[in-house]
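In this view, the complex is presented without one of its protein chains, the others remaining in place.
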Amino acid sequence: MNLILDFAPPLVFAALGGVLSERAGVVNIGLEGMMRFGAFAAAAGAIFTGSPWLGLACGALAGAGAAAVHALLSLRFRADQVVSGIALNLVALGLVTYLLQAMFGSPGVSPEAPALPRDRFGHSALAYAALLAPLLFHVWLRWTPSGLRVRAVGEHPRAAATLGVRVLPLRALCVLGSGVLAGVGGATLSVGLLGQFDSRMPAGQGFMALAAVVFGGWTPLGAAAAAFFFAAGDALQRQLSFSLHAADLRLEGIFLALPYALTLAVLALGIGRARAPAADGVPYDPEG
Amino acid sequence: MSALELSGIVKRFGEVLAVDGVSLSLEPGEVLALVGENGAGKSTLVSVACGLYPMDAGRVRAFGKDLPPGNPRAAIAAGLGAVYQHFMLIGPLTVWENAVLGREPRRLGFIDRRRAREEVAECARKFGLALEVDAHVDQLGVAAQQRVEIVKQLWRGARVLILDEPTALLSPPDSAQLLSTARSLASSGRSVLFISHKLREVLQVADRIAVLRHGRLVLVTPRSQTNAASLTTSMTSDPSRNSGTQYATPHANLDAAGQSWHSQLRIVSPNSDLRLEGKEIECESERGRPALRGVSFRIGRGEVLGIAGVDGNGQTELAEVVTGLRPASGRLALDGDTTFNRSPAAARAAGVVHLAEDRRRRALCLALSVEENFALGRQGSGPWARGRWIDFAGRRAKARELMAAFDVRPPDPLARAGALSGGNQQKLVAARELLGGPPPALVVAVHPSRGLDEAARRRVHDALRSARAAGSAVLLVSLDLDELRALSDRILVLFEGRAAGEAPPDAGDEQLGRMMLGQESARA
Partner (left out) sequence: MPDLRARIFAPAKDPLWGAALALLASLALSFAAIALSGRDAPAGFADLAAGAFDGRGPLGETAVKTAVLLLAGLSVAVAFAVGLFNIGAEGQLIWGALAAALVGRSQVPFVLLWSLLAAAAAGSLWALLAGWLKVRRGVHEVISTILLNWVAIHLVHGWLVAGPFAAPGSGAEVSVAGTARVVPAAWLPRPIAGSRLDAGFFLALAIAVAVWLFTTRTVRGFEWRAVGAGREAAEASGIPAGRRICEAMALSGALAGLAGALLILGTEHRYPGVFRTGYGFDGIAVALVGGGGVWGSALAAFVFGALRAGATRLQLVGIHPSFAELTQGLAVLLVAAPRIFQPLLARLRGRSAPIPAGDA
């Protein structure tokens, strides 16, 4: 159980970021890249300032920065949103590896970074935040004016525009917000869990967060639940792997593949449940 | 002081001049109708007035105050409200959420749901609009959705209501209701800008009528001083229209024109060879609900069967069943073959052509070129191909031929189909289906002239008649009763998935309307 609370927060935050962006109508495949930027910036920030909290802030900012590029391309230039997200991931891959080498001299891992403090259960504040955030998000989306407008803009932006809702700024804010959340998710990995940045981070978790969004029916509670479920699967995999000495048996691969295969099976069986916001991924043209 | 004053509005889209220096004013308490053909600029003018697009030149004033261009909020705040042809409603949200979006009543930072619901319900009651505020909009019928649109504007305090082709998708009784709503809004002191191409309705509801042609205002007149004929003349620039062709005037005198056409036909009565026969056809809709519940019909060689009905009563599904896009039970045979509709490919091979309802999705690959779209459905055979290889020269030649036959513009076979205007896209589809190959056994035409101007409409109707004369069976689905009357030999009315009755082509609006609402079952 404890393990789940350790593994879940990065996924939860990233998944919430995905939900925020997509409910507003912008597809965000770049969660992986945003997490990567966030993880690295958080570690670097913590190392340079000595404070893990400042590092966390750096991570959030870095995620937002990456999201800003995605927003610019998708909203201002009306580029295809999937392509933009993939490009972001590619850039994140190369740029962060490069920066890791350039700033810390090592292509593998960063030096130790100050990690977030943990309470007597062994959890950092972020773990609890990951439990609270989905609820807050849900309430906001359903009960506040801005939440209503975000939902409107993701389903039928033109209708919202005729009522005076400013579509593009609202979408941009949501994309930035999604970047912040993904960045925090990445930061959770480096500053909240591991205490350093590993060049493989987030090792596919951004994509798993995406799967959580879809699996959760594009709702904050659903996506968070899915994220917890996947994290549970991951934790299970590590327990099994450890106790069965899988490494000796060279069976690691099966266990590592299991979470993804499971996700796929679940998607294959249950995808008909909910649908994406109607205007998701469709570039909005104010003039027609 | 005018309720709405437009001065010298000019609006361009790229190279196209949509509105060319229009000045118009609307007074409080009046219904002003704006008429014109497709592409005349009506919708653009309205969008500019409501702040959806900034104008390139000119000024909009509401109740004496200048409105900042391109600012929908200012327009709304000034009391302008528009109900468009394509509803601007957000399906998954409820009626009240749609109504208050953008101006949500608040309490401590949250939406004050109770107040919102109550206010919207009260507003609907006040104007006699029947609505359930908690219903989700995507589960409402078309007429109810329109009422939501109207309430939306009224709740926001609209003093000027702009209705863009409001009766396009309504049954006759619902249309009549809408017209009376417009009049009662006017008598409550509000102003209504009523945009329509249906001259009969316009002459019923309007105080004054303004005519747009090619982006320019050519006439503004009180209703009492005009009639359908003179309006039509002002609307169109095609002189041949008035020289005794079948449609000397659209709609208003259609009965007379239609009558003469049919009396002509009675001499050459359709051969009674049965081509398409359906018995007890049942099928489900996209959502899994029953759509057709035992419909039977017959279409003979050279015969047009018109299908009337309010949108959503099974016509769409009927067309899909006959073209192989939807499975159904019951017996369906084309020239005796009962397996022809097992798939679209089989239907095509059996000689079925389909002028689809939603042409952008169902009939055209928008990213492909015009000539490639012409090849669609026949791409594997000559002159489009030789064996497994595309015959580019043959394809080009055939495409040019088809483009010329229906005057598809711009006449560039390599243009992207998505770049064509709606009317030209429809012409492309009509040309392809009706002229692209050997004479079809069955023509399934669904709303074939929707969105087309008069000249294009005529071409399509002529082509349908030619198919009929050549012996094809024609299944014509349309919401336009005039069109049905003009083309059909018989009209079958569908109501809730069943045949509510059959009517002759000279049946009146009232009779058809009652059948469309299931209030009368008549066998002609």
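Just so it is clear, A and B label the chains in written order, and each chain counts residues from 1 on its own.
As a working rule, a residue touches a chain if its C-beta (ideal position, glycine included) is under 8 Å from a C-beta of that chain, and two chains touch if they have at least 3 such contacts.
Computed from a predicted model, the values in this text were never measured in an experiment.
Q: Would you indicate which residue among B:Val16, B:Ala345, B:Ala404 or B:Ala469 is in contact with the undisplayed chain?
A: Going through B:Val16, B:Ala345, B:Ala404 or B:Ala469 one by one, B:Ala345 is the residue touching the chain not shown.
Q: In the full complex, which of A:Leu93, A:Val109 or A:Leu173 touches the chain missing from this view?
A: Residue touching the chain left out of view: A:Leu93.
Q: For the chain that got dropped from the picture, name the residues of subunit B it touches.
A: Looking at subunit B, the ones touching the missing chain are residues 323, 325, 343-345, 347-349, 354, 356, 361-369, 371-372, 375-377, 379-380, 385, 388-390, 392, 412, 414-416, 418.
Q: For subunit A, which residues lie in contact with the unshown chain of the complex?
A: Here the touching residues of subunit A are 22, 27, 29, 69, 73, 77-80, 82-84, 86-95, 97-98, 101-102, 107, 204, 207, 210-211, 214, 249-257, 260-261, 263-264, 267-269, 271-272, 276, 280-282.
Note that only the chains that are shown with their structure count from here on.
Q: Which positions of subunit B touch subunit A when the two form their complex?
A: Residues 13, 50, 52-53, 72-73, 76, 82, 84, 87-93, 97-98, 101-104, 106, 109-111, 152.
Q: Would you mind writing out the residues of subunit A in touch with subunit B in their complex?
A: 143-145, 148-149, 151-152, 155-156, 158-165, 278, 287-288
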